[in-house]
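The structure under discussion appears below in the form of structure tokens.
One chain of protein is taken out of this complex; the other chains stay put.
Labels for the chains are A and B, by order of writing; each one numbers its residues from 1.
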Amino acid sequence: MAIVELNDIEKSYTKGRETVDVLTGINLDIDEGDYLALMGPSGSGKTTLLNLIGGIDHPSSGSVVVGGESLNAMSARALAKWRSQNVGFIFQFYNLLPVLNARRNVELPLLLTKLSGKQRTKNANTALEIVGLGDRATHKPGELSGGQQQRVAIARAIVADPALLVCDEPTGDLDRDTAEEILELLAILNREHGKTIVMVTHDPKAADHASHVLHLDKGTLTGAPS
Amino acid sequence: MLRQILEITVLNIRNLPARFGSSSVVVVGIGGVVGVLVAILAMGKGFESAMSRAGAPDRAIVLRGGSSGELSSFMDTNAMNIVASLPEVTGASGELFLIQDVPKRSNLSPANLAIRGVSEAAFEMHPEVRVVEGRPFEPGKAEMIAGRKAAIEFQGVDLGATMQFRQSAWTVVGFFEADGSAYESEVWVDLATAQSAFRRPGVSSMRVRLESADVVDAVARRVEEDPRLDLELRSEEDYYSEQSEALTALITNFGYAVAAIMAIGAVFAALNTMYTAVSARSVEIATLRALGFSGLPVVVSVVIEAVALAMFGGVIGAAVAYIGFNGWTVSTLAGGSFSQIAFDFAVTTDLLVLGFVWAVTLGVVGGLFPAVRAARLPIVTALRGE
Partner (left out) sequence: MSSVGLVWSNLFRKKVRTVLTVLSVLVAFVLFTMLRAVAVAFDSGGFGPAGVDRLQVAPKFSIIDPLLVSQMREVERVPGVDAVTHADWFGGVYQDGRNFFPKFPVSPKSYFDIYSEFTIDPEQLEAFQNTRTGAVAPAGLAARFGWQVGDKIPIEGDIYAKKDGSRLWEFDLVGTYLHGDRRDETGGGVFLFHYDYFDEAREFGQGAVGWLIVRVEEPERAAEIASEIDALFENSTNPTRTATEDEAQREFARQQGDIGLMTTGILAAVFFTILLLTGNTMAQSLRERIPELAVLKTFGFTDGRVALLVLAEAVLLCLVGGALGVGLGTATMVAIEPGLQQFLGLIEVTWDVVASAIGIALLLGLVVGSVPALAARRLAIVDALRAR
């Protein structure tokens, strides 16, 4: 069953007097439990596509249906609520809040739930255990290495137990070995925790971990060479 | 060295428009301090000047011994004549001083209006008193001339209007000016008419003109030693400065206190801005230092920037105080006469200079710490921008 359905997606924006087409005629179904890598040169529209799937951007035309719900019709508020329950985001630069320690960073998405403070802390600790950082809960981002920060970001993405993880160049800022570890962690989340993962990357080695790879060029999907 | 300073400063100043928001904080913060300081001190200055203008060096005031002001003083004709006939005295004017409750125009609340009963001699004694509108009162009639300020402050002091006092009605026939002195807050009436209307024999005080300002002490001693008199004579200038001393000091101290507290806030604001300015350009500064610029020019240039902003603020603050307050009339209850004295805020040149000095000082204080920090910060730390 497809967890993500993209139908006839067009995305363009105006830059000065010019209209730039970022995505044209995208049709894509992503199955539940899939681990999809989106590849392509910079400017090909991968991040834009990812943002559409994650519900933080809107297509100019076409429909986005995730988990059976059409995102097009949702208000900003409904979309925000939907994101809080259904998607976890992982960024290239981690985007942790420097003023909060690891546990509190992980806890952030739970502030939107009705969980008690105690329960929130417990869930945050569990998520940190899953990413292997149970012993770093009270460290601030500045006191952690890049790989550790990305693990905290992953813990934050899974803490509310969303079905879908969207990752934008999750290893782009990491060295080879650390990148491997992060990719391995994502694979575990995919295999053992059943998370559907959509990952944008331009690193072929990263794409190797995925079960499918799609290429994007000048706003068009050019099929799956795998 | 000087060229280094100049170059960095030019770089900084060129950078200013990009930091408009935060730079304006320094300008407005320090402008506020200077504005408030100058405005409050201008009030003290205005009061002091209204009082001191009422005195002339060769004039003296005679009061009953022990009196704290004209209101609590009185003397009879006999005593008056003795003083008037003293050899150094070239002119004398006996004056009756009273106060009446009259509502103020501003809040309709009754306040003490000073009424001075005078004879023809008073106009010779006070040549600064000139009727500028209407005409002088006629002796023997219940007519009054009102000081400009009294007309501004009190209800019913209008040309041609009649003012009702205790069992007597007085017509306002003219307005007078008196060089902006405290006399402008009074209304003047005919002495003899007032004596009968208010049932006051004698006078409250006497103004005497002396041969010269130098003989004041000698005449004062003569009056004091005369067994027939229970009077005190002192120079008008001393008298009025005594009367204004306490309030002027209170206003001035109040002004300094408020401005000092505000200045603390403004320095915090300036520090904040300059720290931000410095940290925003830490890379730039670090690069300059790597290129061989020494720490001092960096320090100096940051201080110059802060001072430039502060000076700008000081000028604005002083300008606002001048435009907004210079000449603004307020009134208060003066101690000795227990009557309303209206006066204009006087934003004088020395107050403007004082405000400017404050601005520069605050600029130096606000710029120095961030500057030193900028110059000392190791490049790596500077890059982190913390």
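Note that a residue touches a chain if its C-beta (ideal position, glycine included) is under 8 Å from a C-beta of that chain, and two chains touch if they have at least 3 such contacts.
What you see is a predicted model, and the numbers here were worked out from it, not measured in a lab.
Only one of B:Ile8, B:Leu71 or B:Val223 touches the absent chain when the whole complex is considered: B:Leu71. Which of B:Thr252, B:Asn272 or B:Asn326 touches the hidden chain is settled by the complete complex: it is B:Asn272.
Those residues of chain B that touch the chain absent from the view are 21-22, 24-25, 28-29, 32, 35-36, 39-40, 65-68, 71-72, 98-101, 104, 106-107, 109-112, 165-166, 230, 246, 250, 258, 261-262, 264-266, 268-269, 271-273, 275-276, 330-333, 338, 340, 386. One chain is missing from the display, and on chain A it is touched by residues 48, 51, 54, 56-57, 76-77, 80-85, 87, 89, 91, 93, 95, 97-100, 104, 107-109, 111-112, 117, 120, 156, 160.
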